Every structure is written in structure tokens, then in C-alpha cells.
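Note that one protein chain is taken out, while the other chains of the complex remain in position.
Let's look at chain A:
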């Protein structure tokens, strides 16, 4: 029995592939990277019928065969086979530097929205309280939890561990983590953030940025505090960009204990700095729009690219004009072309 369907002719040069033909290759060259399909798999598609593969995320197992459960690309790590979805909510992993928003104050814990499937948990025991690291948490701390962090506060933290069901437990036991102030919050798809060694950067224009792995981004005025950070510049470009003497690198500084002791209620203050100048504000707005450009063009967001986009955006005098779709695409292509020109595109 035949069914005829009326569809408009496709313009794209997509040619349907016969998955059965490709599947036969799987057994032949298992150890080669070419063994598995490299393009997109869709739910219900047979990934492999070889039982030697371990089944990871995004797959399911039925009658000795492994099928894909999501639309995405296949990832193999040794014998572990998983399918990475093209889109999806952020999945926390231990060690991720993320930004979250307090959603609820509970019993000895905060519930934090991190844009994932479940809310993360920040235990009272995993934050630094005024009075230094070695301070013990008392009952009175439990009662005044809302004075430290309350609903709606933004903070940056690290994923300490994961629970059985995939929910994250966070900690802020370092001075580079904690409450966020003096800045602007942007949200992008988490898939655009590339995991790297450092997620907080200094940008030209006296701006610092934290690229949370969960796709939450914080752009703020550079806090020029009165200590020199003992960081080593690995990135030449970065070193070139930051040309003022005293800088505070939230992601890179290591501090001695006395410095920590000094940290007081100030770290949980709700007040922005009074002296955020007009120019800083407009620079932040420009960076925000640059990030939105990158996100619109679905370009992975890295420090380098943000700087490139920022430089490209200087062609438009008004930062507000960057939200125009045409302008966004122009800047996106500028970034890609700029990278190609430099030979790392």
C-alpha cells in the first residue's frame, strides 16, 4: 500500500541516507573512529547491535541492541557510547564553575536555580561566612541565613558533587566564588559555553566577566581591589589586554589565609559600588549585546570571541543598535571571518 504525501520541494541539498548500509560498517572497524556514524542520529535509530559497547546517556537498550533516545551526535569514550543531544538543559558536572540564582532558603541549605533539570543545593556548610574559613557554623548562622543569601541573589559557585539523580551540590568555599554585584546578568544556551580551565576573564574596558558553564553569564565592573593577585598569565593575549597594574582576577587569584580573615560582611553586601560611571555602564551594555550576537549566531562563546565581537561592534556607535538582527549577523560573521583570517577558524 502506498501513501503519497504532498510536500513542497526541498531547496536544501539534503540526501537521505540509508542507515542500514552504514550500520554494517560498525562491526568491521570498531576501533577506528570512522566505525560509527558521524552525523546526526535521531530517537529510535539503531546505533549499534554490538553488545561490547557500554550504554551511556542518550541511549537505551532493547533486545541486545542499542538505540538512540535523543537527536544528537554520537560520542565514544573507550567503550562507552553516548549520544549528545543537540539541545537540552545544562547537566552539571563536578568542578563546573557556574552562576546561579537563589530560589529558596531552606533548612541549612539554599536551593539554587542553575538552569538545569533540577535545582542545585548549596549547603550552609559549603559557604564562607564572615569571619574566616575556620569559623564554625552555629545555630545563629542557621537562623540568619537570609542575611547572607536571600531569594533572587546571584552567586557564582562550583559544583562540589552530584546526587544520585543528577542534582548538583554547590560550594563557594573560595574567594573567587560568592555573591555577585556591580554587574549585569545574561543567559545563553549552555551548549554555547566551552568548558575550559578558566571561566572568569578580564576584558578591555575595565570589565570582568564570568562565563558560567551553565550558560549564565555575569558581566561586571572590574573590581580593582588592593591586593595583587598571584596569577600567572598563560594567555599572551590576555596579558596584553590587561595593562593596568592592580587587577583582581576572580578566577585566578590565590589568597593567603590572613586575606581571607579580612573578608567580612562585605562579601554578602547587597549594595552596588556607588561609583559605577556612565561609561562603564555603557561598556557593559555593549558586551551584553555582543554576547547576545554570538548567541544569536550560535557561535561558541569564549573570551577571545567576545573581545573580537566587541571590537567589531565598535563600528556601531550606539550599543543599543546591536540588537538589530542584521547587525547581529554581521558581527557574528565578522567573528568567524576574523578567526579564519588568523588561521584558527
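The definition used in the following text is that contacts are C-beta pairs under 8 Å (C-beta built on N, C-alpha and C of every residue); 3 or more make two chains touch, one makes a residue touch a chain; residues count from 1.
Note that contacts and distances are computed from a predicted model.
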Legend entry - Name per UniProt, for the chain absent here [options: "GEO07594p1", "Ras-related protein Rab-21", "Ribosomal RNA-processing protein 41" or "Transmembrane protein 9"]: "Ribosomal RNA-processing protein 41"
Legend entry - Contacting the left-out chain in the complete assembly, out of A:58, A:92, A:178 or A:212: A:58
Legend entry - Option from A:119, A:141, A:158 or A:303 whose C-beta touches the chain left out: A:119
Legend entry - Per the touch definition above, residue among A:93, A:266, A:298 or A:329 touching the missing chain: A:298
Inset, instruction - Can you work out which residue in A:69, A:149, A:186 or A:312 touches the chain that's missing from view? - result: A:69
Legend entry - chain A residues that touch the omitted chain in the full complex: 1-8, 10, 12, 14, 16, 39-40, 42-44, 58, 60, 67, 69-73, 85-89, 113, 117-119, 165, 189, 194, 298-300, 336, 345
